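Sharing a structure with you now.
Note that this complex is displayed minus one protein chain, with the remaining chains in position.
Our next item is chain A:
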């Protein structure tokens, strides 16, 4: 090991400030060596310690009668009935994906899959939430292409369907794209695995891939702002091996069917350091590791490198004594490395040896408990000036609709999801393109619905309202399929929290998320925070992505967005005659080129009442299609339903931009047979209004119409168009 003197420069390179280093000295009672310093560095990084956000994360509601494990485990676990649970989490891989989009995105998928199968769940669905810079920015095309092939390259090979997601474009992401990946798995309720180590003397076992030098200091990189030379950090990006991950899933699930495992933890950010620390810390134990027994990919690796490597597809387990041979046989069958690398102890210390010589010796609890936690100064985001409706230009609705449907944030994502295997496992009941993806719970007639949502332009204008809206939209998207929303995972992506303005966005968004989760009984069960998404001082738009999961108890009573037949009545449920909120709308941005005003308010009581009503109608079989109204407003929602069913519509509505394209919240469009429309309207009273009838091959309002084919060309053509154009030339 290195006996290098720890200089202030070395401390700074490890991302620790003077105050934090003073705490290191206090805990150690001596100067740390380089390996120990490296361990402190990753354990106290923003990525691992949540030091800036912890105070605010604690304010989120995390419990409900159906929540089995909330935040704190590898993934959240909720009861879905019949002795089964849904296990899910979303995690960011933003910084690596910007530097090396293919591997960054691929390993993002790999990491989140491991978080889910570590708990004993078979992954059944992958989703993602992606944000790219301006479509015409010279890097955007390269980044889209790399990220999409990376997500596909990993998920397709592993054999877990990628069923849903969302994509936004905004110049605010030019220097920092966002790649948030979510996995949903299913596990038996009586067989959930956690990371809490138990049993002094029990063997600590390493399985999976060998350890190499990739990804050293990835967690530290993800905890700092980018600068112009960030691409030099490319060697800190890990390389994914989805084939090994597939073997690891099968081997772990096979071993989980025996009684050999006491505790299990994947090696994600900060690799062996964070996994061994977490297991021992949760069990109140110590751990001795003989680092020379770790399977290594290359010769000459040092203890420092072994502890900080972020090589992928690795797991750490504590086994029942005497069960090593059971586990070894399974891992050898799957051609995976297996090594007993240590034992649990009662010392409360992590002791690392290298060929018998002690190379690091640190106390576990003091290090974990003394992890810095900051109450960073924050400024509330100033309320935006309200939009003056008189200044909004009026464009004929036919032109506005075609432009909106072919605009970056609304155009079809087919070019993306056709590169993902969204059908493997044979349970994809609703493919990408609807409100939420639905996968059947294998072997049953029940389903899980899942969605990812956030509207960053709303959050930027008003973080509290934007935070609420992200949760409400996820809840609404699940509801629109007929699912009972159960819980969410959140992925909070922001700029540099040391700036009070940015910290104010974090605080506001957390407040809005907490309010909505409480009002909708939709608790946060897992999540991830990604800060320092800034380049050259320019922060991303605040993007707290919400991943929602719900359950459908009878797949025969599920709704899709597609107009099913001609001659059906079209109703809007929710909202009212005064609808017409254009502040922060896509109409304003795409047609007027302005991003202004306050976002549409979300009234959570109304949201809940309307959603419960719509879900009841779907479950009672009273509507034939359902779609929530979101980006682009009412006419865009109707157009999306018409395109999905290849059937047009004739509407009787005001043709003002506000009426057609206002983004008022808490609304759904439904269709139903004409003969049943009058009685449903009577039952719903003022909550619903009839807006038209399905049929034909155009969208018609009064004397004007636009052919579905025209809308489809704009909608389907945009993304393939930019991906086949030559960037940076005009």
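Methods note: contacts are C-beta pairs under 8 Å (C-beta built on N, C-alpha and C of every residue); 3 or more make two chains touch, one makes a residue touch a chain; residues count from 1.
Assume contacts and distances are computed from a predicted model.
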_Chain excluded from display, named as in UniProt, from "Putative ABC transport system ATP-binding protein", "Septum site-determining protein MinD", "Phosphoribosylformylglycinamidine synthase subunit PurQ" or "ABC transporter permease subunit"_ = "Phosphoribosylformylglycinamidine synthase subunit PurQ"
_Just to verify: which one of A:20, A:241 or A:596 makes contact with the chain not shown?_
A:241
*Per the definition of touch given earlier, which of A:426, A:593 or A:685 contacts the omitted chain?*
A:426
*Identify the residue among A:349, A:440, A:608 or A:715 that touches the chain left out of the display.*
A:440
*Hey, which of A:134, A:157, A:253 or A:351 is the one touching the hidden chain?*
A:157
_What does the interface between chain A and the hidden chain look like in terms of residue numbers?_
149, 152-153, 156-159, 241-244, 246-247, 333-335, 417-429, 431, 440, 445, 555
